[in-house]
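Note sheet for the following structure.
Omission of a single protein chain aside, the complex is shown with its protein chains in their original locations.
Chain nomenclature is as follows: A and B, assigned in order of appearance, with residue numbering initiated at 1 for each chain independently.
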């Protein structure tokens, strides 16, 4: 349905690049939590990816301001870039909390949630790769909704376990927040999926 | 102002059905907190309503993808369905926390907030029932804003009371969060009202 002029196909490529950058951050988050060595260095590396993401968002807006005809509505391009940026911010927020809270050792629940984020960001790459053609894109969005439900379930169990197994309120405060931010990252992936769904619905 | 073809009037009916489903969940939340017996069963019943809501949202999107002309903008239909879904998620989040946090006895402040959610969801049903005709719809939105202010006030008092009356930080962590999610549910009702207001403004 979307008629694209060749020179504008670039927008879709930019979105795929942005999603791949986010996927890379989520992969590094999994590695950070699994290995948990050289923590400061790994946290800094994720922060660098986040800065790169900011740069990509900025470039996209600059291009948008110079482009007369866009393949999808300008405000949807803007919304898509903003929600993608939110995912990356949340991944960085989890990562940085390892240092801020001086976490000694990540929990298995945190690793599972990070893996779920990694999966969700991979599905985002796939969804954005077919945005131009709408090909089975709704299936990808449904998959992200499913992952979000799964993330919700895991984080609820993790938080229940936290209160069952620990008495130290400060430990609970820190980990409750980390689980919430991990789940928040998946929620942000769902927000991106909702924007994609909206774009598809509008151009159906 | 909205000219509706007969076969499309269905969208408005679907929204009313969705809001009625949410109102039912909020009513069960009040009953859960007031009676506080068979807790696991009551929590599961609210979860079932939430699943039904997900199904209704999915059906609406499927219908949307098959419909050529819609009575209001496609993206507003999408936004309305998403924000309605958020209300239901929040009600389920409160309910499930009773189990996760092993709450022994709900507070009176929690009951008052749940009753306020119930009232707000009832006003949403009324607002959506007149969305097609715009009849006094803004009054309903203003009423929801008023309820949100009231919820804000009650939850602030409840949280102040929490810190005044309790020394156990773990009890405080749990209840502070429950009050915040209860207030969050009313905030989500206000988000729906804002979308409705936006639709009315756009079609004025």
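The working rule: a contact is a pair of C-beta atoms (placed from the backbone, for glycine too) under 8 Å apart; a residue touches a chain by one contact, two chains touch by 3 or more.
Predicted, not measured: the structure shown is a model, and the values here were computed from it.
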Touch with the omitted chain, as defined above, among B:45, B:107 or B:194: B:194
Hidden partner chain, residues of chain A it touches: 61, 64-65, 74-75, 77-79, 82, 96, 99-102, 169-170, 173-174
Residues from chain B at the interface with the omitted partner, ascending: 138, 156, 159-160, 163, 167, 169, 172-173, 176, 194, 197-198, 200-202, 204
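The definition used in the following text is that only the chains that are shown with their structure count from here on.
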Superposition rotation for chain A onto chain B, Cα-based, multiple of 5°: 120
Centre-of-Cα separation between chain B and chain A, whole angstrom: 26
